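What follows is a set of notes on a single structure, which appears directly below.
A single protein chain has been removed from this complex, and every other one stays in its place.
Going by the order they are written in, the chains are A, B and C; count residues from 1 in each one.
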Amino acid sequence: MRKGELFVLYDIQSDKWREECGIFGIFASQENVALATYWGLYALQHRGQESAGIAVTDGTVMDVQRGMGLVNEVFRNGLPDMPAHIAIGHVRYSTTGSSLLRNTQPLLVNYSGGQISLAHNGNLTNAHEIREKLEQRGSVFQTSIDSEVIVNLIARSSQATIEEKVIDSLAGVHGAYCLVIMTETKLIGVRDPHGFRPLCIGRLGEGWVLASESCALDAVGAEFVRDVDPGEMVIISKDGVTSRRFAESDRRAGCIFEYIYFARPDSVIDGQSVYQARFNMGRTLARESGFKADIVISVPDSGTTAALGYSHESGIPFAEGLMKNRYIGRTFIQPEQKKRDMGVRIKLNAVASVVKGKSVIMVDDSIVRGTTSGKIVRMLKDAGAKTVHMCVSSPPIGFPCYYGIDTSARKELIAATKKVEEIRQFIGADSLHYLSLEGLHASICNIPEKTLCNACFNCEYPAPTPCERDCASNKFVFEPGRN
Amino acid sequence: MRKGELFVLYDIQSDKWREECGIFGIFASQENVALATYWGLYALQHRGQESAGIAVTDGTVMDVQRGMGLVNEVFRNGLPDMPAHIAIGHVRYSTTGSSLLRNTQPLLVNYSGGQISLAHNGNLTNAHEIREKLEQRGSVFQTSIDSEVIVNLIARSSQATIEEKVIDSLAGVHGAYCLVIMTETKLIGVRDPHGFRPLCIGRLGEGWVLASESCALDAVGAEFVRDVDPGEMVIISKDGVTSRRFAESDRRAGCIFEYIYFARPDSVIDGQSVYQARFNMGRTLARESGFKADIVISVPDSGTTAALGYSHESGIPFAEGLMKNRYIGRTFIQPEQKKRDMGVRIKLNAVASVVKGKSVIMVDDSIVRGTTSGKIVRMLKDAGAKTVHMCVSSPPIGFPCYYGIDTSARKELIAATKKVEEIRQFIGADSLHYLSLEGLHASICNIPEKTLCNACFNCEYPAPTPCERDCASNKFVFEPGRN
Amino acid sequence: MRKGELFVLYDIQSDKWREECGIFGIFASQENVALATYWGLYALQHRGQESAGIAVTDGTVMDVQRGMGLVNEVFRNGLPDMPAHIAIGHVRYSTTGSSLLRNTQPLLVNYSGGQISLAHNGNLTNAHEIREKLEQRGSVFQTSIDSEVIVNLIARSSQATIEEKVIDSLAGVHGAYCLVIMTETKLIGVRDPHGFRPLCIGRLGEGWVLASESCALDAVGAEFVRDVDPGEMVIISKDGVTSRRFAESDRRAGCIFEYIYFARPDSVIDGQSVYQARFNMGRTLARESGFKADIVISVPDSGTTAALGYSHESGIPFAEGLMKNRYIGRTFIQPEQKKRDMGVRIKLNAVASVVKGKSVIMVDDSIVRGTTSGKIVRMLKDAGAKTVHMCVSSPPIGFPCYYGIDTSARKELIAATKKVEEIRQFIGADSLHYLSLEGLHASICNIPEKTLCNACFNCEYPAPTPCERDCASNKFVFEPGRN
Partner (left out) sequence: MRKGELFVLYDIQSDKWREECGIFGIFASQENVALATYWGLYALQHRGQESAGIAVTDGTVMDVQRGMGLVNEVFRNGLPDMPAHIAIGHVRYSTTGSSLLRNTQPLLVNYSGGQISLAHNGNLTNAHEIREKLEQRGSVFQTSIDSEVIVNLIARSSQATIEEKVIDSLAGVHGAYCLVIMTETKLIGVRDPHGFRPLCIGRLGEGWVLASESCALDAVGAEFVRDVDPGEMVIISKDGVTSRRFAESDRRAGCIFEYIYFARPDSVIDGQSVYQARFNMGRTLARESGFKADIVISVPDSGTTAALGYSHESGIPFAEGLMKNRYIGRTFIQPEQKKRDMGVRIKLNAVASVVKGKSVIMVDDSIVRGTTSGKIVRMLKDAGAKTVHMCVSSPPIGFPCYYGIDTSARKELIAATKKVEEIRQFIGADSLHYLSLEGLHASICNIPEKTLCNACFNCEYPAPTPCERDCASNKFVFEPGRN
């Protein structure tokens, strides 16, 4: 086997949508802020595995360290090496094409007001237009990340203070953005008016922490204070925390997929425990599907909480019918398809003693392309499962996301081109039930239905998208870039 | 933070006993045997994470590639690059002191009979004595691994065939050994007369596979045929498989800890499904302890199957009260103790929405030093758990293992110096119940009690150990080397 | 010896001034332009060893690959991987402080006119002021390199064509700059009006090459065509080469140190063979010094050509009295001063059989701090040399350079604070002679004296410098930054 012949094996998560980023910020003069950011990013690693970065300041000088890879790989040789009282960090997932070293965050620049560092989670839907306008006015761009757009807007703002500059710069920006911004003396957190992506505030001793998810607060021992509101900017300095509302929105639109798959179950987002939401999805699934079987199993790990809910509601015992290899990292195999199938056998294995001779309800969180689901069903049957009823704790995904999720091209979404019965046949399950959109909303019981974004299910985009679409006809004629 | 100040963080498993090795062998002219071994080692990665190696032969020449790290790290740049029809592989965990590059396996040597490659799982209790005798006869040793002892014995055997040489060499060897041995034309599997460590045979097309656990057969698509018997040697050549009994034992002594913790739940060892055994342990625990509570949770991932059994037997719902970070690799932190505690917060986090205000039964597989258990109990209470009843799916561990497990020094075994009530106080649980030895044996229902080794629980060592002991007084006066 | 205790050993060249950069560009549709740039940078490696980069374009897309280290280290895993017909490259030396990954060149940006890539050799003396002005107008800066200043000026130019934009942007720029600029369809070379740094044009088949030195043309098999004139811009496109004069200068000021030390002897710069210039310096030294001795030796490698000239003029035989270790790379030692002395013994060794009992004339090109010279003199005496007469093929260096050379702080220049006789005593030589400025100019016989910059010798800076000075009193009161 020659070097050139080794290929990266797409892992089982490759058949999932991917969160694009996680962000973290800390202002704490009593703490090792670089180290706290390191641990915070660790806790947010599930939101991005392709690059990581940490920027710090001591009040005068800033430094940043960035690289490709997991958090522990990027900082293998140490963290930014200077005393500091503010730090921000970023983890990023991105498609192969743009996963370049120069696209890593946080960005760190000099501008007329001094130094500024910025990390961004989300996707600006009019980044291209703004970028063009800025270029017309003489800006140059060294990366393809939205953070560079925002930082140029800030640098060009004629407002006097950094807070005003940020607000000024966001006035013309559309789409999804949670930002952590660091100046020499301030840590600023911003959440877009729709509140697409999550951002919360925690207290750590005398200091303050910002993080995409509350699990990162737990990781550093910070106490959860509250979520940042959509359209809110929080400014943390040595004088404490102040808050400003910089924009109003007629439509809150928190990403519903955070509850289905992206966020960690131990996080609480906008007042809703992710764990409880998923558990409820399972319960609802049980009521909706009415499937009967010997056991309920999950596709680990993301399907497990819903499967437990299903078991609880239905009374059918939960069992571990599929075992996941805990050591799957970046594996290399030869590119032939045959070997890819073997790849799945490596990551997941059916527990024959559990499923043999049994009728099985298998719960997974979502189906994207459907190829992996088909392999898992076959694996269960090979291990002796009599019947496999598949339950999905989300509705069929028919539409791409423009707000910070790395979605597959629409033509690859199996639910965009196939009906449920066709999908069932494709994956070889004996039955297939998708959670209804109503059932999904009922499960996320702490959040009003109208304040969530369901566009990937029903094409009702809450904010402008970068391209034309015809939802009535359900025909997408666009798909610019990766969409 | 300077380079020199970064330390490896012992992960949560550091408070577990560690399997020392996994072995794999394949004879198959139609397959890419190096690649199959790679996947096989992947499936056995839980048995050893510090080094890996693969040796191959094409019938004339042998090559080996070995290195420190996980399987995907060691073979990042490719597998042994030659056509081959036999391959053997090895993964190894070892204590820091001896985890040197030159101690990696498989060993590959030239001797009077040609070339031979060998990988070993287990621990020879008289290796030191044999090594001294061999040195007296002029042998030199370049490593500190037992494989080098065995290969020297083989090389010195006056027997005619490789099979006879191997049998001859094992005649004076005591302790635990499963071996895969490769010559230019044969693949040989050996299991010691006590059968301490597991070894099984699988069929892959026209070829044959040997592996420590059946999950590795599944990984490469091989069909499980049977376990190798204690005292059996299987010889695989182009003429098929033959078997020889090379030794009798008055005492089968399969390692009971394989069922408790080491093996993967999807493996079947000596006819006993590991999953079912663990599930039964949980059920028995429920009956024995009689604890009542709102929920049953597990310390993921190894405690989960027993927790499900507990839930099933008791009717108390199972929930995911602790969430594990799936991206914990080799992390680096500053060495202060304070930071170690933070380490645990990174690897595990309590799910407050699950445990808040609840009485909780927490199931774990074993307690070694007890330090991690204490931290987890505190974490649950900090998250709002009203009471925490800890259930352990094994008896107290009081004695070290001499048969291939990397055990802590006896003085570090909390059960060697503290009574159960003292341990409960130490870890801060409201109740503590250990599975009884009888209950444990009842749970491993397919295996006769007398054919398992329980020495770590009751000091009844089934084979000579390398040192003096006084079980009656329960006072260990020895502890040579790491024990 | 712990990791943290290892320090980089400054090599013998650390007591030399360092050229800061080498640049290379190629427009050739029949060639592998990335590979040619790779070889070109190899030939220019003496001009910068800390980072390297290559940017390429196929007429539509641009890509760049940059990294820290030598050319063969940066491109160890391959060159930019796309078909291309234009490429530019850069090697850089820089002081430790600013040798960051993000300061590597070429820069590659998007601006209103498309993409542009740029590499720069030299130093803008008013970069700071321009940077501030640009920041006032809304620019942000991600690096500390002058290229980013220039590219922002280009992006802001209101001129229509790239040529006009470049000319427009250079109008307000002072100092030293040779540039290679790449657009999707053009390769542009620019040399500042003073012509501080060298740049030449070569022909390679149907294509064209730009390089800092002619030795890089030889390396890729290109034929030398001519030097780029000071104040000239050459534009290479599919239509061939055109030339524009964008600025006039009342003062040509080619760097005299290129002939003394920086450039490779096999290069020809502005019509003057570097080898012949150095040979002449040696001859002039012989006439000026009038030293008599048994042998002439050189401090290899840079002093050798002048030593041969000395030998030729004086009739005193040349011998290799000092041997250089050819394998000195990046060495690591403990930081104590004692070990530093050992360092010199590693890089250079006296040949006792050559110098024992002899009176020796030792020729070196320059003295910066004098510490290394002192060690070499002592080494020769230890090896038995009777007397050591040191001859330096340049005048005393008393003033820092602002035009692209990494000079020591003025206080470290031994000639800034000590007279020749004091220096002789400091280095322990029996005699010491510096080449006179007149003798130096006479040696560079093909170049009119008035067209060279001698500021480091006589403080007559031909262009504005970034700070106040009082040459009359020879008191420097400034030393901003490293100067």
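The working rule: a residue touches a chain if its C-beta (ideal position, glycine included) is under 8 Å from a C-beta of that chain, and two chains touch if they have at least 3 such contacts.
All values derive from a computational prediction rather than experimental measurement.
Peer 1: Sort through C:F27, C:Y275 or C:F457 and give me the one touching the missing partner chain.
Peer 2: C:Y275
Peer 1: Taking the full complex into account, find the residue in C:I23, C:V220, C:I236 or C:L432 that is in contact with the omitted chain.
Peer 2: If we include the chain that is not displayed, C:V220 is the one touching it.
Peer 1: Which residue from C:Y42, C:Y93, C:Y111 or C:F246 sits in contact with the chain not drawn here?
Peer 2: Among C:Y42, C:Y93, C:Y111 or C:F246, only C:Y42 touches the chain that is not shown.
Peer 1: Go through chain B and note every residue touching the omitted chain.
Peer 2: Listed in rising order, the touching residues are 107-112, 131-132, 135-142, 151-152, 155-156.
Peer 1: If you put the missing chain back, which residues of chain C would it touch?
Peer 2: Residues 1-3, 6, 32, 34-35, 39, 42-43, 45-46, 49, 70-73, 75-79, 81, 215, 218-221, 264-266, 268, 273, 275-276, 301, 304-305, 308, 312, 317-320, 323, 325-334, 339, 342, 345-346, 349-354 of chain C touch the chain that is not shown.
The criterion applied here is as follows: only the chains that are shown with their structure count from here on.
Peer 1: If I average the C-alpha coordinates per chain and also across every protein chain shown, which chain's average lies closest to the global one?
Peer 2: Smallest offset from the overall C-alpha mean is found for A.
Peer 1: So how far apart, in whole Å, are chain A and chain C when each is placed at the average of its C-alpha atoms?
Peer 2: The mean C-alpha positions of chain A and chain C differ by 49 Å.
Peer 1: Starting from the mean Cα coordinates of chain B and chain C, work out the distance between those two points in Å.
Peer 2: Their C-alpha centroids are separated by 60 Å.
Peer 1: Would you give the residues of chain A that are in contact with at least 2 other chains, written as numbers and ranges?
Peer 2: none
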